[in-house]
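As you look at this complex, bear in mind that one protein chain is not there, while each of the others sits in place.
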Amino acid sequence: MAALQTALALLGAVLLGVVLMAVLGHNPWEAFTGLIAGSAGTARGLAATVRKTSPFVLTGLSVALAMKAGLFNIGTAGQFLMGSVGAVWVGIQFEGLPVWFHLPLAVAMGIGFGCAWGAIPGWLKVSTGAHEVITTIMLNHVATLFTGWTVFAGSTLSTTRPGPLWDSTAGPVSASTDVLASARIPWIFGPPLRIHWGIALALLAALLVWWLMERTRFGFELKTVGAKPLAARYAGMRSGWTTVLTMTWAGGLAGLAGAIETLGVNHKFAPEFGGGVGFEGITIALLGQGHPLGIVLASLLFAALDAGAPKMQFDSGVPSDIIQVIQTLILIFVAVPALATWLLDRMSRTQHVSAVAASLRI
Amino acid sequence: ALPAMPVVNMDEPAIAPSFRVGLVTDIGRINDRSFNQSAWEGVLAAAETLGLTEGEGFKFIETTDPKDYADNLGQFINNGYDVIVSVGYVLGDATIEASLENPDIHFIGVDQFQVQSLPNLAGLVFREDQAGFLAGMLAAGLSRTGTIAAVLGADLIPPVVAFGEGFALGARYVNPEIEVMATYHPGDLSIAFNDPEWGAATARQALDQKADVVFGGGGNTGNGAIQEVATDPGAGTSVFCIGVDTDQWYTVPAVRPCLVSSAMELKTAGVDELIVVGPELQELLAVKAAFDEGTLETGYDQ
Amino acid sequence: MNAAPLAERVGRRHQSAGIRRNMPLPVLEVRGVTKHFPGVVANRNIDLDLFPGEILAVLGENGAGKSTLMNIIYGLHPPTSGSIRVGGHRLECRSPRDAITAGIAMVHQHFQLVPTMTVLENIVLGAETTRRGVLDLATAERGVEELCQRFGGQLDINLQAVIDDLPVGMRQRVEIVKALYRGARILILDEPTAVLTPQETGSLFQIMRGLRNQGTGIIFITHKLKEVLDVADRIVVLRQGAVVGHERPGATTEQAMATMMVGRVPALTVPKTTVVPGPPILEVDNLTVHRDDGTTAVERISFEVKQGEILGLAGVQGHGQTELIEALTGLRPVSSGAVRLNGRDTTHASARQVGREGGTGHIPEDRRAYGMVASFSVAQNLVLNLCNQPPFTRWGLLRLEAIRGHARSKVAAFDIRTTSLEQPLASLSGSNQQKLVVAREIRNGLQLLIASQPTRGVDVGSVEFIHHQIVQQRDAGRAVLLASHDLDEILALADRIAVMFEGRLINLPPTAQIDRNRLGLLMAGIPA
Partner (left out) sequence: MASFTQSTARFTAGLSLLLLTGAFLVEYAPFADIQAIRMLFGARVLNFALCAAIPLILGALGGILCERSGIVNIGIEGMMLAGAFAAFVAKTATNHWALGPSLLLGTCATLLTGAAMGLLHALFCLRFGMHQLISGTALILLSMGISATFFDRDAVAVGKFAPWPVPLLSEWPVIGPLLFNKPPITYVALLAVAVVGFALAHTRWGLRTRAIGEHPRAADTAGVAVLRLRYLNTTLGGALAGLGGGYLVLEAVGQFQEGMTAGRGFIALAAVIFGNWHPVGALGASLLFGYAQAIQNELLLAQATILPRHFISMIPYLVTVIAVSGLVGRVRAPGSLGQSYLRETEV
């Protein structure tokens, strides 16, 4: 039933997308074949899909984890950026370290920075009651500025010196030094496919989150705090501590996403690598209904749509913005099983009424 | 990838119809009245010279997500395009990587400062500092209050910084005592060039602080700033504005009341020339191309 | 279900024919109302008449369908079938708004007051007077005061107080004023006496009689038989959603009505063995506790509970019992005084320290808010507060086998009716949910059991079962603190009784020497 509903939702979104394309004067068939070919039809397309999946999975998990504890983490964008910078900070120094030590250290630093950035709103909430929605939004802006500063090329105009991670050999460009080879995530398939082991980390994280939620005491407490704070207090759970810890791990997941992107794909940090991360996390968490498996599937779907967009535009001329509209439509249709149940309800109600009517006649 | 074809012989268009040019934009639209559009117009001009038709001979892809740069370039690479133009300095890395992987395809990186020199990659850079310098000189010359302002996009983008620094230096060159107020947009890259309200409010703040010439240097944020100046009662008589990137007399008509000039980069001409000339003169491309065309276009009346 | 109701219907026809001769037409007619909820039939083909100027008592035990019927009359629920007529006109009303327009007012079983608004705002809500678009609260205030005056000071309320700050009894008053303010000709009172002292109940009855004499038709719901005999003109008894009898107060007895309600003769006593109390387990010394808003809830209370005895804590809702128990169980900070558990000081101990480490079981008063997580499975709920104890967790990991085994044995031992251990608790009936909470709290190594309203909203069979379990704990030598608003429950179970009134405690000598009446007076703060 749930699968059928989801399938219907996807179909509905696609149909509306078709209508929209036709309205804009494009050929929907070309667009969709392009979309599918671009995301799954070729090795490159598949590679792009896979590459785009991991940040979706991780930020989605981050939002979902917080949501289970009754917290709304809009801060994945900032945590992602902090994770990126943390990973790069370690990744560009310590030349000569072996890979097995350097890479995990860099990843751990990325997670650590993300954790710290997530812990702040958690701690503020518990100690002062500051609403996490506000603090995470604000900390996103702060993280953008801070990480931008770390790689800033400097300017005499605002008399700002270059940031500590800035790559002085890159001219006026604001970007960090390249990550050393020993801290890069190895390829599964090298260029031109550029699939790296980050996807494995993301899937592992999904598994870990599932295990955390279903198999550990912390997960049990987290869910209790989220579902019924009073019951958690009654049961002697430390809900303040759980809140802080949950936000910490939520931040860590987003930080890991940042670390994976910098150590696996970009191999350096530049301010333009963080755009749009947070929102997709929220959408995917909602779409995956908070379940790690659902999140992985939702991430794959969204990654495929994103990966297919360039080819779609190339083949049919449909602007890639359409993809965002279609993604939104999918979100709406999946989120409104009520649309389906409402229809069913309508039908059963009329049946009921007619049954009553029939019995009255007898 | 298909091997690159030599340039079309105009007499025999049927023989080599497969010479194709592709363009990948930075985040934003092809008709953004800014750098993407300028570069695209260069492609259009070159296409006319070469007799190419849109769709068959040349195409563009608009980027919507920074993660897509490499994949968008890949679309053209997979389809055997001969020349690929990538617009915007943030595509630099993806372009270098693509040109290393595809030695047979020519790449033109607009606004891309290339440290390495590659035989099939031309980084088209401009002397924004020089254009900014001229704008600064003009501003200092116009100013009666001794205070001028620059409202700029993100300082993480080198051309923007170059414009700003040039502006300040040019102004001080003319009048060492002059006060130059310059602000960069505080937001992240996705909004720094798209926040005209901030630009307008900041320009107003500068005007209130006695600035009488405002240089708007940062996409729509800067446009917001000079539009605000244009609505000032003293626009064109006591307060003035200077545009950027394109001749904003045409691209942003709303600023005509105050506009005295625009600090331009001749991207269109640069792209055009590199496409047409490039494949014929391989050796020219072998050197790092620096198309230093910083100019100052003077506005029309007033 | 066809034969019996038919006989009843015939009987009633005679009866109502008799009434019609000297009474006006019914103001409210309920005809053939049936209501299905998923899995339950709450009302079965109910017929009911209400005449102007009478008090009709609707009796029935928990879950009999009384509230459901009233909600249908009031337009909150659409009936599955059947019709409602008011003053001879069919009510096509399917919202409370329409019911109000038709002249129906209702005091709901669960307070329907907006906690952040003032008393006056709550009273005028939905019936506002405005002047030039602006709320005219001054006029409303005068109206309300007049109304209160008319009832001779029995409805004295501070109109500017915020609901959140009011004790429960006071809130009930607000609800009544709210209903009266609308000047209805049909007044429905759904268990208004549940939170009132016997004395407050008395003045409510006076008000009801006054209204009746002015011609208002009143439906009065309760499951307290004495009250029915006291105030009603006519009685209707519901059982399992159906009308099972009509009575008149003069012509029936408590025993007869109880039999009708339950369908069999209920056992009113719980067999207890004599146990000699041991040393004290819980010692409370001069305890003072404050509410969230800073008011004093519990004032310098001292008592002790010994091994092998049940201390019954009687009192009307809202007199500090909730806060006292929260303080004892670590849910609320203690302001001053001391609490000792087994000789160890637990004055400032956390819920975890009192519960898991101190060997205290706590059946919370509000099961839905505290005692369970409706979306969790039966098995999970059975370890809700035990999940970090040895068999269920090791190295921070849950041991699912142990949890499942525990659930299996508890479900069997406590007769919890569930289709599987993985079922979400929300899908169990209320009584089974309560049995689950009891099952979880009664565990090995227990020293002290604190049971607060352990049988509220629970069916008769389960009440008996739970009572039996509590007594068994006492017999096994554990200390039991039982807090209940139900006097009969206290009288049946407790070895010793203490009464709470306005945050203070009156310790009484052993049960045998106390009668209901005296207890009622004590609960109203009148020392006898």
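For reference, chains read A, B and C in written order, and residue numbers begin at 1 within each chain.
The rule we apply is simple: a contact is a pair of C-beta atoms (placed from the backbone, for glycine too) under 8 Å apart; a residue touches a chain by one contact, two chains touch by 3 or more.
What you are looking at is a predicted structure, and each value in this text was computed from that prediction instead of being measured.
Novice: Give the labels of the shown chains that the missing chain contacts, considering the complete complex.
Specialist: Spelled out, the missing chain touches these shown chains: A, B, C.
Novice: Using the definition of touch stated at the top, determine which of C:Leu76, C:Val168, C:Ala256 or C:Ile506 touches the missing chain.
Specialist: For the chain that is not drawn, the touching residue is C:Leu76.
Novice: Among the options A:Gln5, A:Thr42, A:Thr216 or A:Gln324, which residue touches the chain absent from this view?
Specialist: From the options A:Gln5, A:Thr42, A:Thr216 or A:Gln324, the contact with the absent chain belongs to A:Gln324.
Novice: Out of B:Phe76, B:Tyr89, B:Phe163 or B:Tyr184, point to the residue that touches the absent chain in the complete complex.
Specialist: Going through B:Phe76, B:Tyr89, B:Phe163 or B:Tyr184 one by one, B:Tyr184 is the residue touching the chain not shown.
Novice: Given the contact definition stated above, which residue among A:Ala9, A:Leu124 or A:Leu222 touches the chain not shown here?
Specialist: Result: among the candidates, A:Leu124 touches the missing chain.
Novice: I need the residue numbers on chain A that touch the omitted chain, in ascending order.
Specialist: Interface with the chain not displayed, on the chain A side: 20, 24, 72, 74, 124, 128-131, 133-135, 137-139, 141-142, 145-146, 148-149, 152, 157-161, 163, 279, 282-283, 286, 319, 321-322, 324-325, 327-328, 331-332, 335-336, 338-339, 342.
Novice: Residue-wise, where is chain C in contact with the chain that is not depicted?
Specialist: 37, 74, 76-77, 95-97, 100-101, 106, 108, 110-117, 121-122, 124-128, 130, 133-135, 162, 164, 178
Novice: List the chain B residues touching the unshown chain?
Specialist: These residues touch the chain not displayed: 28-29, 31-33, 149, 155, 181-184, 186-187, 190-191, 194-202, 204-206, 208-209, 220, 223-224, 227-228, 231, 252-254.
What we mean here is this: only the chains that are shown with their structure count from here on.
Novice: Taking touching chains as linked, do they make an open path (line), a single closed cycle (ring), a hub with spokes (star), an all-linked set (complete), or other?
Specialist: If you draw each chain as a dot and join those that touch, you get an open line.
Novice: May I ask which two chains are joined by the most contacting C-beta pairs?
Specialist: A-B
Novice: Could you please state the distance in Å, as a whole number, between where the Cα atoms of chain A are centred and where those of chain C are centred?
Specialist: Using C-alpha averages as centres, the distance is 47 Å.
Novice: Find every residue in chain C that makes contact with two or more other chains and list them.
Specialist: Within chain C, no residue touches at least two other chains.
Novice: Can you tell me which positions in chain A touch chain C when the two form their complex?
Specialist: 214-221, 223-224, 227-228, 230-231, 233-238, 356
Novice: Using the touch rule from the top, collect the residues of chain A that touch chain B in their complex.
Specialist: Its residues touching chain B are 42, 44, 48, 51-52, 141, 144-145, 148, 151-153, 155-158, 160, 169-174, 191-192, 194, 265-266, 270-276, 306-307, 309-311, 313-314, 319-321, 323-324.
Novice: Please output the residues of chain C touching chain A within their complex, sorted ascending.
Specialist: 80-81, 329-331, 350-353, 355-356, 362, 364, 369-376, 380, 384-385, 387-388, 393, 396-398, 400
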